[in-house]
Every structure is written in structure tokens, then in C-alpha cells.
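Every protein chain but one is kept in place in this view of the complex.
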Amino acid sequence: MTAQTGQRPSPASAPARERLRRGSSLPYLLIAPAVLALAAVLGYALVRNVAISFQEFGRRELISRTTRWAGPDNYLRVLEDQRFWSATARTFAFMAVNVVLIMVLGTLIGLLLGRVRKAVRLVLSLALVAAWAMPVVATVTVFRWLFDTQFGVANWAMRTVGLSGYDQHNWFGSGLSTLTVVTVLVVWASVPFVALNLYAALTTVGPEIYEAARVDGASAVRIFVSVVGPMMKPFFLITTFLEVIWVFKAFVQVYAMNGGGPNRESETLPVMAYIEGMGQNQYGTAAAISVLTLLILLVAMSFWFRLILRQEKEGQP
Amino acid sequence: MSTTDRADGTGLPDPGRTPPAPPPAVSAGPAAARPGAWGRRTARRAGPRRRPLWPEALALLLAAVFVFPVYWMFATSFKSNSQVLTRDPVLWFTPTFEHYATATGVELFWVYVRNSVTVTLGAVLLALLVALAASFALARLDFRGRRGMVLVVMAAQMAPWEILIIVMYLNARDLRMLNSLLTLTVVYFVMALPFTVWMLRGFIAAVPRELEESAMIDGCGRGGAFFRVIFPLLAPGLMATSLFGFIMAWNEYAMVLVLNKAPQAATLPLWLTRFQTNFGNDWGATMAASSMFTVPVLLVFLILQRRVTGGMAAGAVKG
């Protein structure tokens, strides 16, 4: 990597993208494999998913390979279901809390990485990498277990510290408590991505800026807000975008932790769609939920799409 | 990790090591009474280094917090069954390898390993190849529909794969492509593709155009310029990107559960869950299996990470 700063190319440098002579087929040839693969596998699946959302599709239809059209029934049923709306609200709250925690903690740890001596930085980085690399399947098992009512290390630690009420404290006793444990897991697993990348990104910016700001007498917070922040804007923009999507879609972490329970109080949209689909074999209803989820997500993310596309435009000569 | 990569040719400066550059025009706030954290460190550089200890202590504490679940997984895998579930955790024990024997003793274990490796590598390589072409076009060429394609790549990352399982199943069934490693490879490849395109595009954008152009002036064709100039510079980016595809494909469980029901077409994530049954959970074996399952990812990570984060950041900052 020879590029070192996040500045836009100066007018003297070459244009960012080459305008080919009119009608050149090169770009289309280059993107064709990706477009075809996405269309054939993902696009076709999405189209068929939409088709199923307008069908009465249960295990009878699956096994006997029949089609029963149902019109908008599935959508009406889902939209009338109070559970869908509470799951939507829950999903957004869960997403917001997680993304904020991930970004804040990730940023702080990333900055911390830049401050500590080499050996300590190596230790912390390795720990972060280990957390990042641990497979979700294994992570959920261990967390479920660290927070076990009877044998959990969490309760043991609480007792050891001397807190009362943790003799057989049930961490999965309410939806909020369950989602809190899930949040700990998701944040734990996602912070390394942000922290390590932020640290690496900071090193590409170079220390001159800090020096300069320091000479001007700016405080650490001030330096971060007015110097590092703006410089890292593309980084934060994209990372937050990815985290929002990832947390919104988080399924295994929520479902494997407590199956959306107790009493369906930790049910997020992906979990609800899965329970309706794979659990209750109401594939039509599940498809409707997934289509609605996707629409909601698209609307919620349109802000980001605009921001990132605008950047796209700025990149043009 | 990143501390060592200063010397690896990435050319990334280490903050606090490089001499200060002339101050650019930064609007300074009101002069603070005390220098800030970032400033304090450099201020002390001239004299003997006596930094405050709390950041180091905090970093070590955080390291312990982050590594604990991983440690617990490995530790449990070496405990005997009676030490696994106890009211007060057993911290000192004589390690046993019986759980590893149980975990690897599962029939077809090596078939699962082979399948997992085949599918994961196949999907990652396919994704890199296809994404490389697409991301080059997106980063370097201007054409009608470019922004549309960027939008598609962004939106494709929202694909709700868990929900699409049944549709993927129906498609594979109707095409008579169940129990096939090829199907699985293609599905994982497409799952990894949007993110791979996204990342590679950033990396390619970060390679200065001048390099490519001078190569073209020197008589290379566009293809030659790409392969002689851009490609070598992309190596870290390709590695960084492949890691994400690797983790995704290596971990995938829900899809293979219904797509590949034949035992000889199963992959390791299915093996991972088989020690938790209705007849009791063999926690030791589960953790041994999880540990073995994690090690390859850790290794790949440790081999690649130096390049991963450096390159990744460059890509992201360049957006």
C-alpha cells in the first residue's frame, strides 16, 4: 500500500476512473460474471421468495409439490399481527444499541491500540483476533453456558465478587435480559472488526495531523472530533453501514441463545421469520415477513445509500 | 500484529515514530491547559519515556475479557466430564484428550473435513476471481450503469439468507442438485460475492492510477498493466477479503442442513452440533470439536492478519 492519506486526488493527478470510448464492452464483460451469479442464485431466489409470499405454502405444498395462490393474505395476516410490529420495534432497538456500542467501544479500543507499547498492543490484538475468529456456532454455545443458571461462570463470578441474588440467577428469565446477553455476545464478537480496522486506518492517516493539532493546543477529544473524525468519515460511514446490516440480520446469535424466548420476548424479525418458516412450516407467511423486513431495511438504509452514492459521485472527475 | 507490519513493506507509518510534518491548516480550538492524550505522548518523546500506565493496564484487561470465552472453550475441551459442569468452575485440572478422540473418532470425520475444505476454498477462490473483474470495472472504468451496479452490490449484502433457505432448497431440488458439494460451493460463493466486490473495489481504488498508466506507457496493454502493476499491490487486499469469505463459508450451518442430507456430503458445522443430542450433551466433545473447528480460522487469520487490517483500512479509507 503506497497510498497514505485519505485525501482526494489532486487536480494534477489522473482522473479516478477512465472514461472509455463510447460503446466499449469491456466493463460489461468484467461485471458480467458477478451480475450473472447474483442474478441466477440470489436474484432468482428473491423472486421465488416473493412468489411464495403470495402463496399458501406449507409442508403439504412442499411435499406434494403443488401451488396454491393466496393473493395478499399472507401480508394482511402479518401486518395485522401485533407480534410482527413488536418484533420490528425490538429489532430496531436491538440494532441501535448494538451498533452504538460496537462503534463507540470499537473506536475507543482502536484508539487505545495506538497508544500502548508494542508488546501490549500485540497481546490485545491477538485477543481481538481470537474473538473475531471464533466461529459463531462455538461462540453461542460458550456464551449460553457462561450464563447458565446453575453452572454458569457469570453467576459464579457474581457470587465470588460478593453480590447476592446470583445463586441461581436466570440470565434468560426475560426478553430484555436475554437480549442483553445476546448484546454482550454480538458486541464482543464485532468490536474487534471495528477496533483493528480503525487502528490500521489511523496508521494510514499518519501522525503529522496530530502533531499539528497538538501544536495548536487542541485537546484529545477535540483532535478526535475535528481532525480524526472527518478524516475517517468514509471509514465510519462504511463500517457503520455494514454493522447496521449485520446486526439487523443477526439470526444465529439471537435464536440459538434462547429461541426467541422466554414467551417470545426476544424475538427479532429474522427469528420470527425463521420460526414461522422452518418451525411452523408456514413458508408463505415467512416469505411475506422476509419481504417486509427487506423493505423496512431498505427504507431505513436509504439514508446511507444516498450518502455512499454521493461519495461515489464525488469520486468522479 | 500491526506493530510488526511497519517493516513488512506496507509502508504504513507508525504514529509517534515519524517526524512531524509541517502543520497543515487545522483550525485550532481554544488552547487547552493540558495537552491531550495524543499530544502528551509525542511531547514526551524527546525525554526518557515515562508514559502513564493505565492505558497498558486497560489494554491488558480488555485482552483478558476478549480472550476469555475463547480460553474457556479450549480449557473445557481438556476437562474430564465430571469437571465440565460444576457449580464452582474447575480452574486447575489435569488435561485429558479423550474429548478430542471422541470428536475425531466420529465416522466420516475426514470426509467432513475434506468437504468443508473443498467447499470453503472453492467458494472463496471463485468469489475472488469473479469479484476481481467486477471490482476493477467498478473502481477504474466509467460506464453506464456503474452506480446501479454499486447499488446492487450494497443492497445484496442485505440478503436474508436464513430466510431464503427454503427457496434455495426448492431450487436445488427442482434442478436435482441436492447433496452436491458443487451446489454448496456456488451458494457460498454468491453469499460471499457482494462483500468481496465491495472490499476489492476499495483496494483497487487505493492503487494510484499513475502506476498503472506508466506501465501502459511502457508498453504494457491494459491487461498487462493490471497483472504486472495492480495485481501485486492487491495481494494484501485479496487476502483480507478472502478471510471474510472463508469465515462465512467455513461456518455455514443452516443451508447445508437441508441441502445436503446425505452423510457423505455433510460439512464440519453439522459435525460440530452432533455432540449435543436429545440424549445428553457431550459438552467436552462439543468444545473439543469447536476448538478444532476454530484453529484453522485462527491460523488463517494469524497468517493473513498483518495484511488484512492494513489493507482493509486503506481500502475503507479510500472508499
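Remarks
As written, the chain order gives the labels A and B, with residue 1 at the start of each chain.
Quick note on the criterion: a contact is a pair of C-beta atoms (placed from the backbone, for glycine too) under 8 Å apart; a residue touches a chain by one contact, two chains touch by 3 or more.
One rule holds for everything that comes next: contacts and distances are computed from a predicted model.
For the omitted chain of this complex, the UniProt record lists the protein as "N,N'-diacetylchitobiose ABC transporter substrate-binding protein DasA", which is one of "Sulfite reductase subunit C", "RNA polymerase sigma-70 factor (ECF subfamily)", "4Fe-4S dicluster domain-containing protein" or "N,N'-diacetylchitobiose ABC transporter substrate-binding protein DasA". Here is the thing to keep in mind: the chain we left out touches A, B in the whole complex. Although one chain is not drawn, the whole complex shows that of A:Ser24, A:Thr160, A:Gln280 or A:Ser302 it is A:Gln280 that touches it. Within the full complex, the residue among A:Leu62, A:Met158, A:Val184 or A:Leu307 touching the omitted chain is A:Leu62. The omitted chain makes contact with chain B at the following residues, 81-82, 85-86, 102, 105-108, 169, 173, 176-182, 257-258, 261-265, 273-274, 276-282, 285. By the touch criterion stated above, the residues of chain A touching the omitted chain are 58-60, 62-65, 148-151, 168, 170, 172-173, 259-264, 275, 278-282.
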